[in-house]
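The complex appears here minus one protein chain, its other protein chains still in place.
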Amino acid sequence: MLTTHPFDDDKLHEECGVFGILNHPQAAAITALGLHALQHRGQEAAGIVSFDGDFHVEHTMGLVGDHFSTEAVISKLKGPAAIGHVRYATTGAAMMRNVQPLFAELEFGGFALAHNGNLTNAQSLRRQLVRRGCLFQSTTDTEVIVHLMALARGGSPVDRMIEAVRQVEGAFSLVAITPKQVIGVRDALGVRPLVLGKLGDSYIMASESCALDIVGADFVRDVEPGEMIVLDESGVHSMRPFQQQPRRLCIFEYIYFARPDSVIEGSSVYEARRRIGEELAIEAHVPADAIVPVPDSGVPAALGYATQSGIPFELGIIRNHYVGRTFIEPTDQIRHLGVKLKHNANRRVIEGKRVILVDDSIVRGTTSKKIVEMVRAAGAAEVHMRISSPPTAHPCFYGIDTPEQDKLLAHRFSVEEMREFIQADSLAFISFDGLYRAMGEPRRDPDALRYCDACFTGDYPIRLTDRDERDSIENLRPALRA
Amino acid sequence: MLTTHPFDDDKLHEECGVFGILNHPQAAAITALGLHALQHRGQEAAGIVSFDGDFHVEHTMGLVGDHFSTEAVISKLKGPAAIGHVRYATTGAAMMRNVQPLFAELEFGGFALAHNGNLTNAQSLRRQLVRRGCLFQSTTDTEVIVHLMALARGGSPVDRMIEAVRQVEGAFSLVAITPKQVIGVRDALGVRPLVLGKLGDSYIMASESCALDIVGADFVRDVEPGEMIVLDESGVHSMRPFQQQPRRLCIFEYIYFARPDSVIEGSSVYEARRRIGEELAIEAHVPADAIVPVPDSGVPAALGYATQSGIPFELGIIRNHYVGRTFIEPTDQIRHLGVKLKHNANRRVIEGKRVILVDDSIVRGTTSKKIVEMVRAAGAAEVHMRISSPPTAHPCFYGIDTPEQDKLLAHRFSVEEMREFIQADSLAFISFDGLYRAMGEPRRDPDALRYCDACFTGDYPIRLTDRDERDSIENLRPALRA
Amino acid sequence: MLTTHPFDDDKLHEECGVFGILNHPQAAAITALGLHALQHRGQEAAGIVSFDGDFHVEHTMGLVGDHFSTEAVISKLKGPAAIGHVRYATTGAAMMRNVQPLFAELEFGGFALAHNGNLTNAQSLRRQLVRRGCLFQSTTDTEVIVHLMALARGGSPVDRMIEAVRQVEGAFSLVAITPKQVIGVRDALGVRPLVLGKLGDSYIMASESCALDIVGADFVRDVEPGEMIVLDESGVHSMRPFQQQPRRLCIFEYIYFARPDSVIEGSSVYEARRRIGEELAIEAHVPADAIVPVPDSGVPAALGYATQSGIPFELGIIRNHYVGRTFIEPTDQIRHLGVKLKHNANRRVIEGKRVILVDDSIVRGTTSKKIVEMVRAAGAAEVHMRISSPPTAHPCFYGIDTPEQDKLLAHRFSVEEMREFIQADSLAFISFDGLYRAMGEPRRDPDALRYCDACFTGDYPIRLTDRDERDSIENLRPALRA
Partner (left out) sequence: MLTTHPFDDDKLHEECGVFGILNHPQAAAITALGLHALQHRGQEAAGIVSFDGDFHVEHTMGLVGDHFSTEAVISKLKGPAAIGHVRYATTGAAMMRNVQPLFAELEFGGFALAHNGNLTNAQSLRRQLVRRGCLFQSTTDTEVIVHLMALARGGSPVDRMIEAVRQVEGAFSLVAITPKQVIGVRDALGVRPLVLGKLGDSYIMASESCALDIVGADFVRDVEPGEMIVLDESGVHSMRPFQQQPRRLCIFEYIYFARPDSVIEGSSVYEARRRIGEELAIEAHVPADAIVPVPDSGVPAALGYATQSGIPFELGIIRNHYVGRTFIEPTDQIRHLGVKLKHNANRRVIEGKRVILVDDSIVRGTTSKKIVEMVRAAGAAEVHMRISSPPTAHPCFYGIDTPEQDKLLAHRFSVEEMREFIQADSLAFISFDGLYRAMGEPRRDPDALRYCDACFTGDYPIRLTDRDERDSIENLRPALRA
């Protein structure tokens, strides 16, 4: 199969985006628009739950705009409160029952929950809950939190939610809806982003500020790490269910995940990428004739690189806009043609030139290898690759879909071996210190880290209970498909 | 309705792309890939006809990859010869019977035809044909040619085709398939492009060279204006059905229609756009802090402008990748929010700056007005608009969908009035001479024009029989929906 | 594949039903209901064309109720005039372009035509038309008539239609719509039925009277053989384009095709079937314990047989109501189970009994063989088969889909050999005279036949031009797929 699908890119994938709004007569329509703006955080499924006395639930496999765009669907999602979710499903099988928000009837009434992140003790908690007789309908982490709420001793939804989130470990930016509230929570380290916005008299919570922009809402502030925000009729309430800890936002949000027009914890994503490109040009320059971004994610760093180096920025690789398509590859005759569904070399600006390609990351290395080959075939005199992140050598346990460690090129190989693998004339990654400099710090200080960079360093800031159990038990029964 | 659909952009639209291949065991699969590369030339319908002794016909409304991507469909399109078509339907109603290639059984056997362009005497010919008793199934120009072939006195398909195309006026790059040949024709002036490629022992004809690149085929040469190329078992045959005339390729192919990685009549589309940007910066510069392209089509010209002016190129407007979606706009409450489905200002790089926006054209002006407003709302100190084409003041009759002349902003207004309308601080278009300089000529020489620029100048190089009849006859019956 | 589809029954199939109405504000909705009542005449495709100044065309593959049942579809079919068609497609490939009514723009304006029947000189006419340069879009006979109209010298639609239908041979009950009329025509012998009805101020034409009943319309009279009826604003006009000939209605309409509640040329279909059953009991009785119809079409004849013979009528075979389904037959393990998707023996009323099965016809004999086997397996002491039609030994050329003659059991075998083939204890068919007696005549008088019974007798009342040409020409080129 030939595919133009972005998921087949050799990229890491964010697992989710969340959105919630209270007190707007068109809550579901606003939520649909917000999810559309967050579509880059998850393209395989989407869901919205609204409340108008009753709860209304709509899930879909596929893009937000393919389902939540019609009067017929939106008009079913009645009420002034709504939450929504976009999902990147990590399991191959698209499973409708895993689509969020998850809805359940608890003792106090209906409740729905949307989650961006990953729990690191979900399997351990799940085993305990199953042993107590809990029935699981989905294979998501998120359902663990719902069961913990159902079993909580506290009476009110807020009390139960506090009791529940205190038992879970991992990264979680949650948005929940109850008959009286919309609630947002970030884990104690704030690994995944969550922002608070305002649209007239309504309050909004969303994974990124671009989801506020799309509906013209004002950005109020980031939800703080470890903060729970409760929106209700009387306004915005801030609570602190967790002990204070230093913040550790995922640095990959700046490198690749977030939309360039989002601002996270005060920093513009676009500007961060541009600065990383500048640092790269300082650290790892070679003489060249053109700076060529690998579209589209490599563009801001390539602009930074070009500015710093003074070498012309050129669209030497053209992307086909009609992505998301899959074509059959009927025979070997076609396979060996090296069909270029997604990218094409812009031969005239490459031919005879020394080209520096700029990309954001190398995961398995397969795409990088093909792109170097394509650029060389288009006549480049030299092909240098510059990467705006350090080598991705460690899996993420906090909500990013990483391949098994053995498939990470940076885990298997040295940089020189990686260069050999992708057949570039040179290869360089941004250094740890360069990356932190681009983020406005003097260097990467292991004792005062503001970001989670575990995928580069293996320095995991949150306990990995499930992984550690798995490693320590020989006769472990087959892991649940969480 | 809110829409992210590219068609709602205030752009002119190419009406079609064509592709044909002979002598490849996977002809239909190759054609599907070629059409995917030509998808920007028409997104509303697609079709493929193949031949393996019998003709096989498949049409679809929508994108190539939504239908011609499965084994089930491709395996029906058997045979070593195939032609294909992508279509931008100008009529609101999506009509399956208008989807090309058109297939018909003629006296010599089956025949299918795909057409990019527009005939300027189609209605006149059609009326004559209907009077003779011809039944029209579609409302396309293309069917006129098929009827002319059916009625031709000549015996062979090639003779009939020559007889047919000599009777039509207008712009036409045709690709046809018969039981023995794949035939390509460009009109005498070569208004629309058509190239010849080679893939192993197979020959290909396609609207643009990017459709050769996608399957790794070699570019051989442009089909010449007025040339008919016949591919058959014995190879490539060139014929000249028309009297020699100076070439007049559509200049808008360089400005907007063609893909930047295509090379047309020896010129790189990307480089032409970049050079227009440079000329713009020479002609119409103002002091500024950032050059911001209107994505995506404005990017090459903006790069040229930035290079020439020395002002930083910045992605000050971010495009949502998930285009092609339509959302309901349930109430006025949402409408007045100014929902930004497609574009968002990248506030941090705009705030407080003097911004020069670069776009390729202004048609109705509605989108430009919104973009200026959005950039200003994001805090730009000044907003200047630079356009990489001259004012579009005249309708196209040669295959481009232009609105009625009264809706063309440049027809209604002077440049200053247009500036006022879009509320920019300044507005400038590339001059005629600047445009021709960018194309490598000293200036626009009305006596030796190499391009059709009628949409800017009103200087129509091919007779407009239908329009002239319409204008001259008072009591004309309702025009056919061609 | 296992299938419950009625088409897989070993039955002959009517090819079409037609409907037309003028002067009703809900013309399309009425037409949809009428077609639903005629659904038994063709289940594979349906279409409606309405007129309200413009023509509106809707076609569908599948059942009327699957498409023409929604407000969205019906509301597109505006206007006070409409015609419709249900089709049994004879070619394997479901081809949308063959779905009727066929619509074309003629010199006088739009025109649509729906046809029940079959032309016997269609291929001959088609070849002449193609030689003249006519382009055929479909493979239907019907299109021949449309081309003849387009080429007719006459000016008015009615004149052209008369000129066209005089050139065709075969069976045709047509309903057409023009900008001013709804026109119905029956061929000179009236092989296929057509009735005239009245609903308030509106007139209706339909293949059977049950299509009048469904909307509560009054039956006015049969359209006469050779009559053309023109409905227009001034009322009902009768014309006689053909020379007078004796009527020859298809007798199989009474035996199987028509709905039992229809009345055709004065005779109740249900009563005709019952009387055939009575005649069968007189002609071919054997001692037995139960008369069991093969559901559902054998029921009326079985009732007649039971009444005449005094033997109890029993539902010894039960039909699954959920027909029209197809199931996979994954392996031989299942195939040999003899899955009974459509029919099940009602064991308790069969066990130990001498059973007379009554069915309407035997075509290939495959279903009869299975049913005899099933009834015997359920414990019947004897299984006798009685058929309410004579042996079907000849193909129909007048609008009924018959298998190639070699596949007709009655062509290959004597009655005794057929009995052997289906493994019944005895087998009898109604005699020719018995059949005519049931129709109220003294006997089958070859010199004064009121019915077409060619499928039993080979006595074809209308010239078979295409067949005769085919037989006479050795080197005939491959026949068109008509």
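The chains carry the letters A, B and C, assigned in the order they are written, with residues numbered from 1 in each.
One rule holds in what follows: a residue touches a chain if its C-beta (ideal position, glycine included) is under 8 Å from a C-beta of that chain, and two chains touch if they have at least 3 such contacts.
Predicted, not measured: the structure shown is a model, and the values here were computed from it.
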Visible chains in contact with the missing one: A, C
Contact partner of the left-out chain, one of C:E224, C:E271, C:E382 or C:E469: C:E271
Option from C:V99, C:I183 or C:V215 whose C-beta touches the chain left out: C:V215
Full-complex contact with the absent chain, from C:L315, C:A381 or C:V415: C:L315
Residue of C:R259, C:R376 or C:R419 in touch with the missing chain, whole complex considered: C:R259
Hidden partner interface residues of chain C, rising order: 2, 4, 6, 25-26, 29-30, 32-33, 36-37, 39-40, 43, 63-66, 68-71, 74-75, 199, 210, 213-216, 259-261, 263, 268, 270-271, 296, 299-300, 303, 307, 312-315, 318, 320-331, 333-334, 337-341, 344-349
Where the missing chain touches chain A, by residue: 96-97, 104-107, 130-131, 133-137, 146-147, 150-151, 480
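Convention: only the chains that are shown with their structure count from here on.
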Graph class of chain-chain contacts, one of line, ring, star, complete, other: line
Averaged-CA centre spacing for the pair chain C and chain A, given as whole angstrom: 61
Inter-centroid spacing, chain C versus chain B (mean Cα positions, whole Å): 50
Centre distance in Å when chain A and chain B are each reduced to the mean of their C-alpha atoms: 37
Residues of chain A whose C-beta touches two or more other chains: none
